[in-house]
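First, the structure itself, so that you have it in front of you.
A single protein chain has been omitted from the complex, and every remaining protein chain is retained in its original position.
The chains carry the letters A, B and C, assigned in the order they are written, with residues numbered from 1 in each.
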Amino acid sequence: MSSVVHLANNYIYIASFTLFLIGFSILLLNSNLIKKIIGMNIMDTSVFLLFISQGYIKGRKAPILEGGGSVNPAEYVNPVPSALILTGIVVAVSVTAFLLALTVKLYNLYGTVDMDEIIEIRRSVDGNS
Amino acid sequence: METVRNFPVLIIYIFFIGSFIQPLVRNVRISLLLTVAISAVSSAASAAVVYYVRTNGDFLFDVAPWSAPWGIELSIGTLEAFVIAVICSVGTLISIYGIGMVEKEIPARNIKIYNALFLALLGSMTGIAATGDIFNMYVFIEITSITACGIISVKDDKKSIEATVKYLVYSSLASGCILLAIALLYGITGNLNIRYIHHHLTEVMYLYPRNVLLASCLIIVGFGLKAAMFPLHFWLPDAHSSAPTTSSAVLSALVLKAYSVGLIKILTGVFGIVVMSLLPLKTILMYLGSGAVLIGSLLAMTQSRIKRMLAYSSVVQMGYIFLALSLFNRTGFTGALFQILNHALTKTLLFLSAGNIKYYTGKESIEQLKGIGYRMPVTMAVFSVGALSMVGLPMTSGFNSKWYIGYGAIEAGKIGVLIVIVISSLLNAAYYLPVVVSAFFRRPSPGDEIQQPVNLPWFTSVPMIVMAVLIIVLGLYPDPVINFISGAAKIF
Amino acid sequence: MIEDNDIILKQAARVLTPFILIYGIYITFHGHLTPGGGFSGGTVIASSLILNRISSGNHGSGPEIDRMMGIASIALVCYGLIKAMGTFFPDFTHRVLPRGIPGDLLSGGAILPLNIAVGFVVACVMYIFFCLIGEEA
Partner (left out) sequence: MKRITVGLLLGAMLVVLLSTVSEMPQFGSPSNPTHNYISSRYVGKSALETGAVNVVTGIILDYRAFDTFGEATVIFVAALAVISVLARGGRSGD
């Protein structure tokens, strides 16, 4: 019984894990490249959600210190996850941009964005070339 | 002598600042020479680090003025110094070879970008090996995966772009898993430094057993996918065979190694022996390794194009490393590290000579290579040295790495592993020797009668000859390297 | 894509761009005081550049991209050098770039120049992404 209450309390972790699985399965199973990129973004966002929610403390402020004087660490949220997530977001943006560029290039070369069709076209081209 | 302590960070800074300068360089020739100069300087610095670690043992270095759990620290031990030295020196040899070959395969407008990506790749691999902080390792893993995809797609033709998309998709899948594992580990231990996580993990392990199990599985899947561990290797043949010559050499020889070293560092550093014995890790790695070795060789035999065959044989050689790791004893670990060096040298040599053959004679498939030994004597001689080392002939370094893995298998009482190694050596012979035999002892098919032998420019043949000599020297007299490496195996 | 008679768009862009730019610069410079910093400030600056590019028609971008790449490389080289200086000569950096009183503008030690460098890099890179990917096939 206690684990169910515990589970209900950690509802954010449930959300982030389900989002991770949704993104993971989209990225793995879809053959359309744009959907793969969307799936990758869902996966990354879910991991960031998990990271940030581990740093949150109920009833505390964001880690921007007001005014000089003594700073009481018990008033602020844990700043480390937000610092790490800034890096994670930039990484996710860069990989997405590179993947989008490759998709545009593939569209110019093959005329389609679907990986299965691209493989068929290449196999038919290799076949008779 | 104390200044050598900040050489590892210096190497990383030099590589990255060098790659920042590349787009500003005016003409292509200077850009290529700059790459060679920077990797040469870094390999000299890495040699100094190796010498320092040999005399003074492991050391920690704080990058920011703040000490360990707050700032980021680099933990340089025997394993890290050895791997950094391998990465920098093999990278230098590849960049020297690149002076002649890069202009021939990559469109002119992309050469400066290729050089910048090459330097950033070497720098981030050094970073993966050197860092003592798991989130910092994640950032370097991301740089490595983007630059590895960049140097494939820089060739700008249909096949390489398609291979890059597939590689980048699976790479970002693996990065997602690794980041989730880091989030779980941070959630239960509260800090990111490898030593501190290990310290907290031993206390907290019994409170959150499932988290630790899930985190270790995610890390094994993530790093396995990136290091082409057996069932997750399907992206590798396309990526490594359609890349430019120097890039496929770097990818097979160094990038796979950097990821496996990252896996070793996290498994032994963060989880340690206690947690690893909880998991059935030994059996998983053993079965995956032997699967890679056997099925990889069978797949390699069926290939008709030489670069795809070499790509599959990379999966086989990575299988050796995971097999050696699964033994969990000193000799096995020494065998794994020696195999890293041996495969880095041999696979680079084979890919570079395959690139030479493709450029100077336009031949890619194996049957066309009849009688090529007379047309390109230097390349084929060097290729056969590499092929014999792959097969594991006693005079070459390949023999020593198989010897130590086999010896470790006997010590660990796992005769099955020894049998797998022997069978795989025969299988390796089955797909490498025909190439060598047909190159020297077969008449070229009447169609393409090739006349006078090709003389290669010095910067193409010198690195290949140096690597061939190194393979033979390491075969005959591996003791200095072995004594240095076995110092790293004290973990087991 | 965009004909020449869309005066409204051009005028609106000309009016809006300075404000977006100043806002982006404000975020970058006040990175160590208010939430924000190099990355978010750079993106806002990039948005003003992109607004300008759209309003004046998506013409060819070859030389423009090389120039932007040059700026990003120079900013990154400065970033690397400041960072290396901070690692190898920490006390020198604290003398040259003092920590100051935590609260006023010039107080972050090495944080302010690093923030500016990152702002430049992110602005140029986001602009390059938009130019290249946004261009018609």
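Here is the rule we go by: contacts are C-beta pairs under 8 Å (C-beta built on N, C-alpha and C of every residue); 3 or more make two chains touch, one makes a residue touch a chain.
Quick caveat: nothing in here was measured; it's all calculated off a predicted structure.
The absent chain, not drawn in this view, touches the displayed chains A, B, C throughout the complex. Across the entire complex, the residue among B:A120, B:V436 or B:A488 in touch with the chain not shown is B:A120. Looking at C:P18, C:G57 or C:P102, the residue that reaches the missing chain in the full complex is C:P102.
Within the complete assembly, residues 3-4, 6-7, 9-14, 17-18, 20-21, 25, 29, 53-58, 63-65, 68, 71, 73-74, 76, 78-84, 86-87, 90-91, 93-95, 97-98, 101-102, 104-105, 109 of chain A touch the chain that is not shown.
Within the complete assembly, residues 16, 19-20, 23, 63-64, 66, 69-72, 107, 109-110, 113-114, 116-117, 120, 123-124, 127, 131, 133, 135-136, 139-140, 142-143, 146-147, 149-150, 153-154, 156-159, 161, 184, 186-191, 200, 204, 208-211, 214 of chain B touch the chain that is not shown. Mapped onto chain C, the footprint of the missing chain covers residues 31-37, 60-62, 65, 69, 72-73, 76, 79-80, 83, 86, 99-103, 107-111, 114-115, 117-118, 121-122, 124-125, 128-129, 132-133, 135.
The criterion applied here is as follows: only the chains that are shown with their structure count from here on.
With chains as nodes and touching pairs as edges, the resulting graph is complete, every pair of chains being joined.
Nearest to the global CA centroid, when each chain is reduced to the mean of its CA atoms, is chain B.
The greatest centre-to-centre gap from chain B, using C-alpha centroids, is found for C. Mean C-alpha positions place chain A and chain B at a centre distance of 28 Å.
Multi-chain contact residues, meaning those touching two or more other chains, do not occur anywhere in chain B.
Contact with two or more other chains is made by no residue of chain C. Interface residues of chain C facing chain A in the complex, by the touch rule stated above, are 34-35, 37, 39, 101-103, 129, 132-133, 137. Residues 20, 23-24, 27-28, 33, 36, 40, 43-44, 47, 50-51, 54, 80-81, 84, 87-88, 91, 94-95, 98-99, 102-103, 105-106, 109-110, 115, 118-119, 122 of chain A are the ones that touch chain B when the two sit in their complex.
Of all the residues in chain C, the ones that touch chain B in their complex are 69-70, 73-74, 76-77, 80-81, 83-84, 86-88, 90.
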